[in-house]
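What you see is the complex with one protein chain gone and the rest in place.
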Amino acid sequence: MAKKIVTMGELLLRLTTPGHSRFTQARSFDAIYGGAEANVAVFLANMGMDSYFLTRLPENEIGQSAVNFLRSYGVKTDYIVRGGERLGIYFLEKGTSTRPSKVVYDRKHSSICDINAEKINFDEVFKDADWFHLSGITPALGEKCITLVEKATDYAKKKGIRISVDLNYRNKLWDYPDFEKVMVNIIKDVDVCFGWINSEEDKEYSVADFAKQGVELDNFKNIFSNMQKRFNIKYVVTTLRENYSATHNAMSALIYDGNELYQSKKYDFTIEDRVGAGDAFAAGLVYKLVNGANSRDALEFATASAVLKHTVEGDFNLCSEDEIMAVAGGNTSGSVQR
Amino acid sequence: MAKKIVTMGELLLRLTTPGHSRFTQARSFDAIYGGAEANVAVFLANMGMDSYFLTRLPENEIGQSAVNFLRSYGVKTDYIVRGGERLGIYFLEKGTSTRPSKVVYDRKHSSICDINAEKINFDEVFKDADWFHLSGITPALGEKCITLVEKATDYAKKKGIRISVDLNYRNKLWDYPDFEKVMVNIIKDVDVCFGWINSEEDKEYSVADFAKQGVELDNFKNIFSNMQKRFNIKYVVTTLRENYSATHNAMSALIYDGNELYQSKKYDFTIEDRVGAGDAFAAGLVYKLVNGANSRDALEFATASAVLKHTVEGDFNLCSEDEIMAVAGGNTSGSVQR
Amino acid sequence: MAKKIVTMGELLLRLTTPGHSRFTQARSFDAIYGGAEANVAVFLANMGMDSYFLTRLPENEIGQSAVNFLRSYGVKTDYIVRGGERLGIYFLEKGTSTRPSKVVYDRKHSSICDINAEKINFDEVFKDADWFHLSGITPALGEKCITLVEKATDYAKKKGIRISVDLNYRNKLWDYPDFEKVMVNIIKDVDVCFGWINSEEDKEYSVADFAKQGVELDNFKNIFSNMQKRFNIKYVVTTLRENYSATHNAMSALIYDGNELYQSKKYDFTIEDRVGAGDAFAAGLVYKLVNGANSRDALEFATASAVLKHTVEGDFNLCSEDEIMAVAGGNTSGSVQR
Amino acid sequence: MAKKIVTMGELLLRLTTPGHSRFTQARSFDAIYGGAEANVAVFLANMGMDSYFLTRLPENEIGQSAVNFLRSYGVKTDYIVRGGERLGIYFLEKGTSTRPSKVVYDRKHSSICDINAEKINFDEVFKDADWFHLSGITPALGEKCITLVEKATDYAKKKGIRISVDLNYRNKLWDYPDFEKVMVNIIKDVDVCFGWINSEEDKEYSVADFAKQGVELDNFKNIFSNMQKRFNIKYVVTTLRENYSATHNAMSALIYDGNELYQSKKYDFTIEDRVGAGDAFAAGLVYKLVNGANSRDALEFATASAVLKHTVEGDFNLCSEDEIMAVAGGNTSGSVQR
Amino acid sequence: MAKKIVTMGELLLRLTTPGHSRFTQARSFDAIYGGAEANVAVFLANMGMDSYFLTRLPENEIGQSAVNFLRSYGVKTDYIVRGGERLGIYFLEKGTSTRPSKVVYDRKHSSICDINAEKINFDEVFKDADWFHLSGITPALGEKCITLVEKATDYAKKKGIRISVDLNYRNKLWDYPDFEKVMVNIIKDVDVCFGWINSEEDKEYSVADFAKQGVELDNFKNIFSNMQKRFNIKYVVTTLRENYSATHNAMSALIYDGNELYQSKKYDFTIEDRVGAGDAFAAGLVYKLVNGANSRDALEFATASAVLKHTVEGDFNLCSEDEIMAVAGGNTSGSVQR
Partner (left out) sequence: MAKKIVTMGELLLRLTTPGHSRFTQARSFDAIYGGAEANVAVFLANMGMDSYFLTRLPENEIGQSAVNFLRSYGVKTDYIVRGGERLGIYFLEKGTSTRPSKVVYDRKHSSICDINAEKINFDEVFKDADWFHLSGITPALGEKCITLVEKATDYAKKKGIRISVDLNYRNKLWDYPDFEKVMVNIIKDVDVCFGWINSEEDKEYSVADFAKQGVELDNFKNIFSNMQKRFNIKYVVTTLRENYSATHNAMSALIYDGNELYQSKKYDFTIEDRVGAGDAFAAGLVYKLVNGANSRDALEFATASAVLKHTVEGDFNLCSEDEIMAVAGGNTSGSVQR
């Protein structure tokens, strides 16, 4: 039977300019709905999991369109609560070559910011759940969201549900000290932490979504080992990315299992849409771990998932397990599949 | 020399679903920038006026895109101030036949809501100005906007600049008593008031953007005459609209000059985009009055402008003076112009 | 608690030329997925029903896209079986004014044609079901589909589930005698029959999707009364359509309850997309009847649903209950909903 | 065996703004290739005729695209000569309701203006030809085009090929006296003249593409009878159009056979694209006459062809003979053709 | 005088998702018509050849659209027969970087499968023909297609018409032994065979559309020499492709003339659309050989043609002879041509 996985976070409307056109050139925006945790939920549904997404959306047609978008990919939306002022928005302009992609956020005052955690029926949400995934973005959205995250993780930990947290520190959303203060409680005793907290250490290794390639693996081993001990985390994980240009990157990933630091294969690729690559990585790892894979196989799958995400327009990795396994297995030749 | 006209109000991003598709069907939105007063400013620039628009826009690319959009049509954007949180948005789904158009507002917390009227250099703004146009939407946006409107109208009145006010009461934005309390001060001693305030009267004639056709003209004459006396307004004006369906309407208009009530020709037409028709009407009237036309000619021009607006996609009436004059002159045959 | 409704039939890929362009002009096709019964299922899900759709789809990405499309609108796809050769297709060119719409079918050899009714777990499908809806198109698809329909209706009848059948006779799919031979067994003892079987009678009243306006109601009463008695049907229903042009029609509807023939209001409207109007009618009637409405209210709702469908691009009526009630209540003025 | 018909004239690039948007709103243009005579040629090819089009096009990819466009519809392009400066262009903005369509011409200096009639091998062009069609636009393009038209018509007359001339007077292209001086020679002894020359008569009946409905038929009979006698023309023909708006017209047509004036059925219709309706009329008439129909049947077919053209985007009437016959036969109900 | 070349095969509707979007994301498909042999026919027409394409298409508008598409590029469609059930379809999703392109076939039961070879007038088809080109796909479509191919090649061989066969083995269409049994008769005594049959040999060299770069040329020479002797083929030819990713490949080609194995220049390039590259290669070779080029020049031209095809959207190589010669001559710098 398919595993039940609960993912929680904000769902946003993404408005992207056509092709690589700049904001001032756009006479239309492509519209999709996504967000760090929703991207994970879609991937898991796509892998056949019983994937539930928990958020709060306004009671209007824009909120309903967001629900429909997730449902289309098989995500279960039963736990979504409705109400509040608006759906958060982000505007995206996709860069190319020497010009970076650009995001303009318009996500303040969104419905989830006012969520009342008391009204969530966590008994029902976590009933028979196998895994709970969340990210460090949600508590950055304000007091009510911190309460939500704390209540949810407390509940899940008590019930013995496995948990993964993607730190996803965004300096535009909150300051590092606030971030650290909140997150240290959340990541305690979880199964997987994507990224690390390292304020005491050298700045180069402070928390980051994606570390740069070429850094010393020994340093990582040291930091991850400290994380692991300090917070009792089973796996500390990160991707390593090299940015050659807005449309040409390389990527590998690291996993530390409390014992060894393992580095995945490294891939070189061009980019159609890089938003959500980190989420595709997290989702790939969770999918494999919840289904019993060992950490190395899970990492290779997760890395291939992240790499393939770059080829798919939108926030989601819509590739199949077979497609990801093929890339993880070394076939990146791109021969036509007839 | 072209007249200098200052228009003040909010500028919004309008996101429209393609064709007549519903919100849940949209995978893209057509993006334009408009708003009741901006629509007036564009029309006046199009007529060759020295048309200045005053608003506050965020310091990001979306705000800049709004500036560029207005500039494109010749509006002078020198007095626009930048800052604040976000650009207000409204989502539009254009109806057809028995299905009405639908608007979802996402305009709260927009940059103009926090505008500091002290920082506007009204000396410069109104220097050599011939006319000032505003609407009842702006004071509905909060205390700071009420202050803005009061300061601006006071200044303009003191300088002897002619003023037009489009009441534009929107019950989603504020309650009628609040509306009345604020607006009675603003419309005092102005040249033109679009719509009327009539809380003491029979409900059918309480303020409305567009009155229904077929009502008794005597009633209007009575109401407008009261308005005229109570507030010392030169012209009280309204359009009369009949809604046969979302894509088929008829329209005429009324002007009261303190003496007589004059009704324009009535037009029957199909609809491409009805947003901004009232603004095209107001703009047409202001354009003719500021350039010395008599009230009847001005009304006929304004009505033809409103009617033609329904044929133009977007918020603006992009028709030329010749085109409007032709329709006002009775040519609605639509023969190809080669 | 929401009623569980099971709908069964074929799901097709609809490829429509852009705008009103002709087939030979098209360089792209708009792609949606629909079909007479699926259209009913989507409407019912949209109304908040527990709406299950049963069909067979190929095990490829085109089949999966069809699943996703239904899921997006909240239809439950758990009972869909996968396998077979291909997804049926129909090409559509939307006419306008004096030029009719045109359909080119490419639906032969589709997956449902080879369906093995033995493999359907009807116990599960009909568990706690309140209603079962099907149409006369499915048995027209071949022997295996006849078996499927017979087994399903037998099962449902035995379980006391209420049933509605839309006769939907298509002379391109089968001959009238074959149609009659199969359908007489299926419509026995059902709750609702859309259309009538009347081979013994005068040709003008032989079965039809939509009868012409202006025919004698007495004739209808006579035919429907015979139907009712011969097959023990609770309600015999039909729409009456007048075709003024490809984009201008009028419509009303009739219901016979074994006693009286009731005619709905008549609507005059223009057309965005007329495919699925009959399905919107059937769905509206089923929705109201399953929730306890009387036959007249149900008919008025169903007629308004059919009329509104003509304003929505695609096969589905995506209007809300409020929107349909407004039209049924007489508001077809199309004023903007802000 | 299919009749061979030669059509001669200018082929232009038509750049149309999307939907009904105005020129200043367009960020793209829909691109097709057409022109009064080419539109006739395409219709005739569509009807299965051996349809040859003669023109001159530049030796670049834009010229080649024009050739490909005609070939696509089965027109034979063997006699097209290449060379000269440029392809003529016209920009089109399609009006709606009270706003007329607008054409901006950019057709000067086009390749055909410099055509050298000496280099055309008329022996080959007219070998086994059954009909030759041309219009009054070509001689308006300058001296070389007058020579071309005179040589071609002289040749065709000498060979006994039947000829039709669409007068198509355009006052932007030349003055009426010049027009008359050139055209009187050309229309002498032809089979069909679309429009009439009437400088001596009352202004209302001076030459026009489309006469207004409601004029006295006796006046037409008089004028046409004079035409017929003065120039020895077999049939004098015209359409009668009523313009209610840019998107709503009515149309009928007249034919005078030297004896009687016959008026076709009158149609009321909405408009998708009215460019080329007159050409669809001419083409319909030529098609029927060259294949032996009597003048009344030909007129009814031609009128239905013109009416249906208004439903097709672009310059061409892409409807089939069956579709036109259905409309001519009275079926304008627009019921879906499955 | 231009050479007459006859090409025979299936013509399909290709439905491609927009950009690089996945099937489940597509709300529209770009529609073109192509197929291995039709792609060759279009190229040859583009080069100025008298290029005839022989196939069978359904008698509906989709079939007619396919005819129009070929005609547009100058292909002569006189020998196309009409009838049968449907036009074959293939759905295409274009990959990028590490994600391969994907094809979903829906080509069964297409009109050509039921073709009656007796009804083809081969006397007319091959009258004055200089070359006949076909591929191994056609006989894979069933018994009637095998008969068609056998009759056609027998006829052409008897008349001394030069023949080229592109083996194009597709394992989804038939098994290798069936393929070999049928093809050995067809390729006997032809001028050119693209690909090779090698069941007795080592698996790596069994038949393939495109061999991998880097294999031993000696092995090829051996295999081709055997082919040449066994079947009396003048030229055995293949392309060699290296797949770095879905959008980055390298390519060269080999020709064996019975004496020497010659390898073309090798090109490194990015990919817009790789469908039809092999057909562009075949077409380039046929074009040069039928016009008397030596095998090396022909190979270089063919390879440059294949390489350039990757830059053109759709199935066809729409580049001119000059453009191909420039690339074959070493100019791949891509400087703007003004």
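Points worth noting:
Per-chain numbering from 1; labels A, B, C, D and E assigned in written order.
To be clear about the criterion, contacts are C-beta pairs under 8 Å (C-beta built on N, C-alpha and C of every residue); 3 or more make two chains touch, one makes a residue touch a chain.
The structure presented is a predicted model; accordingly, all values stated were derived computationally and were not measured.
Note that the absent chain touches A, B, D, E when the full complex is taken as a whole. From the set B:27, B:71 or B:170, the residue in touch with the chain omitted from the display is B:71, counting the whole complex. Considering A:20, A:82, A:221 or A:296, the position touching the chain not shown turns out to be A:20 (whole complex).
Residue D:102 is the one among D:20, D:56 or D:102 that touches the chain not shown. Only one of D:26, D:81, D:261 or D:336 touches the absent chain when the whole complex is considered: D:26.
Among the residues E:54, E:134, E:197 or E:271, only E:271 touches the chain that is left out of the figure. Against the chain not shown here, chain E presents residues 72-73, 267, 269-272, 307-308, 310-314, 318-319, 323, 327, 332-338. Although one chain is not displayed, its contacts with chain A can still be listed: residues 19-22, 24-25, 95-103, 105, 170, 172, 243-248, 274-275.
In the full complex, chain B contacts the hidden chain through residues 68-69, 71-74.
Please note the rule applied: only the chains that are shown with their structure count from here on.
Looking at chain A and chain C, the chains that touch each of them are B, E. The set of chains touching chain C and also touching chain E is given as A, D.
Repeated interface: B-C and one of C-E, B-D or A-C share more than half of their contact pairs by residue number, and that pair is B-D. Comparing the contact residues of chain A and chain B by number shows a mostly shared set, over half of all numbers used being common to the two copies.
In this assembly, the C-alpha centroid of chain D lies 42 Å from the C-alpha centroid of chain E.
Remark: chain B and chain E have CA centroids separated by 63 Å (rounded to whole angstrom). Centroids of chain A and chain E (each the mean of its C-alpha atoms) stand 45 Å apart. Touching two or more other chains at once are residues 22, 24, 27, 102 of chain B.
Contacts between chains form some other arrangement here, matching none of path, ring, star or all-to-all. Applying the touch definition to all chain combinations yields A-B, A-C, A-E, B-C, B-D, C-D, C-E, D-E.
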